[in-house]
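One protein chain is absent from this view; the other protein chains keep their places.
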Amino acid sequence: MAAVIPAPWRRWLPWALGVLGVLAALGLQTQLYSGQVRTVATIFMFVALALSWNLIGGYTGYASFGQVVFFGLGGYFAAVTMTHLHWSFWLALPLAGLAAAAYAALIGVPLLRLRGHYFAIATLGVAEGTREIVINLDGLTGGGGGITVPTVGAAAATKYLGNDGFYLVYLVLAVLALLVTGLVSRSKFGFAMRAIHQDEDAAAAVGINTTRTKVLTYALSGLLTGLVGATYAFQQVTIYPERLFDVEITVLMVVMVVIGGSGTVLGPIIGAVALQFLSEWLRQNYTTVHTLLLGAIIIIAVVLLPQGLVNYLREARRNRDYSLLANVRRYRL
Amino acid sequence: MTGFLQATIYGLLQGGLLALVAVGFSLVWGVMNVVNLSHGAFVVLGAYLGWQLNSSLGLDPFLGMIVVALILFCIGYAVQRFLINLVVNGPIFITLLLTFGLELLLVQGMNIVFTANYQSITTSYAGNAIVLGGIQVPLGRLLAFLLAVGITVALVKVMANTRVGMSIMATGMDRGAARLMGIRARHVYALTFGIATALAGMAGTMVGTVGTFNPAAAGGFTLLSFVIAVLGGLGNMYGAMVGGLLMGLVQAWGGYYLSGTWVNALAFLVLVIVLMFRPSGLVGKAFYSARLEV
Partner (left out) sequence: MSAVPVLETRGLGIRFGGLKAVDDVSLSVPEGLTLGVIGPNGAGKSTFINLVTGHLKPTSGSVLVDGKDVTGAKPWVIAQSRVARTFQIVKPFRGMTVRENVAVGVLYGPDGTGRMSTALKQADEILGEVGIADLGDRPPGELSVADARRLEFAKALALKPRLLLLDEVMAGLRPGEIEPSLQLIRDLKARGMTIIVVEHVMKAILAVSDQVLVLNAGQRLMLGPPREVLSDPQVIEAYLGHKYATRQAQQSEAAAAAEAAEAAEAAAGEAATASAPHCHQREARNPTPTPRPALSMRRWHQMLEVKNVSAGYGRVQVLWDVDLTVAANEIVALVGPNGAGKTTLLRALSGMVPIREGSVSFLGQDITGRSIERIVDLGISHVPEGRRLFPGLSVKDNLRLGGWRNRNADLDRVIELFPKLGDRLSQVTGSMSGGEQQMCAIARGLMGKPDLIMIDELSLGLAPVVVEEIIGRLADIAASGTAVLLVEQDVDAALTVAERAYVMETGRVVMSGNAGELLADPRIQQSYLGIA
């Protein structure tokens, strides 16, 4: 396919498709019922989350199993500042992102020295520990009882955005994450990330400051996740630590990226849309067993497509071998 | 002072049980380098099976435990042999995700079969307590503690002295070398996982007799196992014992001295610090060097 399209077009094609996608999303909004708007907004939310996890987990190869900490931190930063300081959401949102980024950099310096499982666990530990801290700072955060952002009346600095408003905000965040991913993946910095993923020693040997690259990537990933978290907190109005620091959110990000294809631009988008769409469809049609089916789908996907859809198609096209059995053989004992 | 002693006793009793919860997790991690996110689900499954045996057949939970162990061994063996072995050489995302999918499946399955309500296994004697100098020692907890410690010690002995145990240890230390001895790694992996789930099931039944449980508790058990395994050193079974007791004491003392759930935050802080400075665990060295290449 790629050969058919002339070179200058090939360069602009992703951008054109992106613009078309955004226009389609805006057009779609007018055609949906309000419940559907909410569902699609959630899909955008997961696209943004998956893309941001993909930066640290997919491109750089550090499996951050505590990624939800930035989601929760961003959410609580926005909720607390909007409630206690009466900040506008439009001020709280970017600062929540920055706070999450700063936290990522702070924990990244010591943690990113760990590799493999140890990094995964340590980040998970940080996430759980941070949740406990949030629970216990109940004067500020409302503790386990949650905190409610004022959305109406005089106390509300920003009026509740409503389904349509959040649809747009999540769309913007998804596009932002996509832009960051697209730009980073083609840039000098993206090369460093991918090099570190493949081999840190070799990356350092060609002059890449691996520590700085990893910490910056983690901060960038934390920033995007924090922005989404802040939006989610405002959308939910009342938030609880158990939900905002839920391990399941991290795992969903990972599943989406892995199923779609980690370390690619398209993979996380496909993974997020597919999984969220499927999950919603199962919820509506098989209410009682939908999570059960989701678990089964994850298992099957991991066994059959361990490298993700996008990477599988790339390899299969190059080797002209579309057999899934070769995939199963790859990691078998 | 009595309050402190009471907390200490409670912490030790609870710690012994936690050790049994975690020892299988630690074993699986140490031997096959798999972080089994479905471990907690097997603990809860064990609790439900024990509860079911008790409520429908009237089987005493401390006897039913053996049946539970047998059932869960078979499930665990099959899961490893036909599922996890398919991806066991993959990158960490893969095994983490697979076992997470398994966790979803099990937890939701239990939600459907047993509902999300809290249950507990009631016996006529578990609530009774021995009182020693003003300190209460509930009988059920004492029994659970003794059994948990006994099982852990027995496990260590089995590992060191039997043919099966030796093959598991050897495979954990160096899979390639073990295969060169003719040890069938696929089978040994499945056995290991089966043993781990059987232990989880027994622990679960005992958890059910001394407290309440529901499917949603699975994640918490996995996380606790995590912390204990890291504290004790991966695959080090005595380490898991020490880690469990430590965790029990920290929880009990924390509950006694600290307000709210600060104690949990403290536990995770300890976890992260241990990972940073002693990734091989607090108790000596990790027993297994886990050489996986052939």
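Every chain is named by a letter (A and B) in the order it is written, and numbering of its residues begins at 1.
Criterion: contacts are C-beta pairs under 8 Å (C-beta built on N, C-alpha and C of every residue); 3 or more make two chains touch, one makes a residue touch a chain.
Keep in mind that what you see is a predicted model, and the values were worked out from it rather than measured.
Residue B:170 is the one among B:34, B:170 or B:242 that touches the chain missing from this view. Among A:179, A:205 or A:324, the one in contact with the hidden chain is A:205. Where chain B meets the chain that is not shown, the touching residues are 163, 166-167, 169-170, 173-174, 176-185, 287-289, 291, 294. The omitted chain makes contact with chain A at the following residues, 186-188, 191-192, 194-195, 197-199, 201-211, 263, 318.
In the analysis below, only the chains that are shown with their structure count from here on.
Chain geometry summary: the mean Cα position of chain A and that of chain B are 32 Å apart.
Here chain B touches chain A in the complex through residues 33, 35, 83, 85-90, 92-94, 96-98, 100-109, 111-112, 185-186, 189, 219, 223, 226-227, 230, 259-262, 264-265, 267-269, 271-272, 275-276, 279, going by the rule given at the top. Chain contact summary for the complex, chain A toward chain B: residues 57, 63, 65, 110-111, 113-114, 116-118, 120-122, 124-126, 128-129, 132-133, 135-136, 138, 143, 247, 251, 254-255, 258, 262, 288-289, 291-292, 294-299, 302-303, 306, 328, 330-333.
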